[in-house]
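In this view, the complex is presented without one of its protein chains, the others remaining in place.
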Amino acid sequence: MGVGIKVDKLNAWFGKTQALYDITMEAPANHATAVIGPSGCGKSTFVRCLNRMHETVPDARATGRVRIGELDVYNGTAAVQIRRRIGMVFQKPNPFPTMSIYDNVAAGLKLNGFHDRSRLDEIVERSLKLSALWDEVKDSLRKKSGASLSGGQQQRLCIARALAVEPQVLLMDEPCSALDPISTGKIEELIFQLKEKFTIVIVTHNMQQASRVAEFTGFFLLGKLIELDKTEKIFTTPSDKRTEDYITGRFG
Amino acid sequence: MRTRFQQGLDDLRARLLRMGGLAEQAVDRACQAYIDRDLARCHMVLEGEFQINVAEREIDELAFDLLALQQPIAVDLRFILAVTKINSDLERVGDQAVNIAERAMDLVELPKADLPVDIPRMAAAVSAMVRRALESFIEGKAELAQAVLEMDNVVDRMKDEAFITLVKTMNERPEVTRQALDALLVARNLERVADHATNIAEDVIFWVRGADVRHNVAPEPPVHQASTDTH
Partner (left out) sequence: MPETVTASSDFAAAPISLWRRGMNSFATLAAAAAVVLVLLPLGAVFGYLVYKGIGSINWAFLTQTPKPVGEAGGGMANAIAGSAWILLIASTMGVPIGIGAGIYLAEYGRNRFGDLIRFTADVLNGVPSIVVGIVAYGIVVLSQGHFSALAGGVALAIMMIPTIARTTEEMLLLVPNTVREAAYGLGVSRWRTTLSITLRTATSGVITGVMLAFARVAGETAPLLFTAFGNQYWNWKMNQPTAALSLQIFTYAISPFDEWHRQAWAGALILIVLIVFAVSAVRLVAGHGMLKGAN
């Protein structure tokens, strides 16, 4: 079961430049929340702050509170531990190129010390089934490398890899922007099914995608959260003029 | 900005206004024809019907294309949906104008009868409603549209009064039954035109405010502020 995400006054900096200003919002459990906004608005930074990935950039820091279920992301636990509880899928599919499909999916577990062979087989199969890739690769799990799959398959592999560690929350940073429409459709379908088990936050620059997959949508502009509401409200009668101008294509 | 899309929206708006003009003119002409027993005017109304129907088809086609090709959302989507509905209402207004003209044509062949019903006053009120509804669309002002909704009550009362007096007249003076019947039908047609004007006003409110105020449900409270920080 997924858990909700609560963000309270999140601010983020890259060196001296402030990228996020006082973000406060909630992403409800077992729903998908989309984050939209023009380039450079901070939506990617925001999502990366949720699992402290932005800290991998030197000179980056954040203040504020992020709670994922009971877990306080910035207080007490090491970043590495946090990231093991949160799954992340990136814009460009990035399977480990020298590993087989099997090893890719199991990577999150193996690299963190889990080596029980029999359980691993079961987990790999389950994850690949969850990401709708099992049927396509079940005969070449150990023979084919992760990088030999097509773009859409690679991204589903990355999703399986993220799901294998059984996170409660799945963060997706423009997961379909490098894919063709058919693969995109498959992954959107997938997100729909994953919502039953996980809470999803998805960054997208494609507003039609946000309206297709997410129940809630947040609009970011210049590092601020302008509006967060039910998707149908945002796309039919947004409260803020800036939101309306953006989604109707008057800027951005 | 999306120039082609904006041009499409502007085109849609212009066409609808033109059609509104045609419909408004048709009603005014028909009423005037009835009052003045003017056969020539009746024919003008009947001929004008064709133009209104053509305009309706064109507007629907344009709206359909914009929806399919431009994926409008929010205010643009509401606008296009409102236009298609207003389009349909205006066409019906045209139909009612034809009905009035037909009653007028029937009346011309009958001897003039003095009926205790003020069709001119009703016609003026209904005409004002249609005009104001179209104005509210031109200006995009929900307050003007709101005023139209209130005027509907007045017209409804006028129609009910007309019915009562005309039925009484038919009972008391059976020799003018046909004229009274014509007047009754015209009153009814005018009341229908008022209803369509009301619909148009409701569609304008939907477009401008995003609030569905149809069927006398009170407008929704102003759209609530999202759970965000102040800006």
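Think of it as A and B in the order they're written, each chain with its own count starting at 1.
We take it that a residue touches a chain if its C-beta (ideal position, glycine included) is under 8 Å from a C-beta of that chain, and two chains touch if they have at least 3 such contacts.
Just so it is clear, the model here is predicted, and its values are computed rather than measured.
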Omitted chain - touching chains that are shown: A
Identified contact with the non-displayed chain, of A:82, A:123 or A:202: A:82
Residue of A:108, A:152 or A:175 touching the missing chain in the full complex: A:108
Option from A:51, A:168 or A:217 whose C-beta touches the chain left out: A:51
Missing-chain contacts mapped onto chain A: 51, 53, 56, 80-85, 87-88, 90, 92, 94-100, 107-108, 111-112, 143-145, 147-148, 158, 161-162, 165
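Just so we're on the same page, only the chains that are shown with their structure count from here on.
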Intercentroid distance (Cα basis), chain B paired with chain A, Å: 51
For the chain B and chain A complex, residues of the former touching the latter: 1-2, 5, 71-78, 209-210, 223-229, 231
Residues of chain A that touch chain B when the two form their complex: 22-26, 207-208, 211, 224-229, 233-240, 244, 247-250
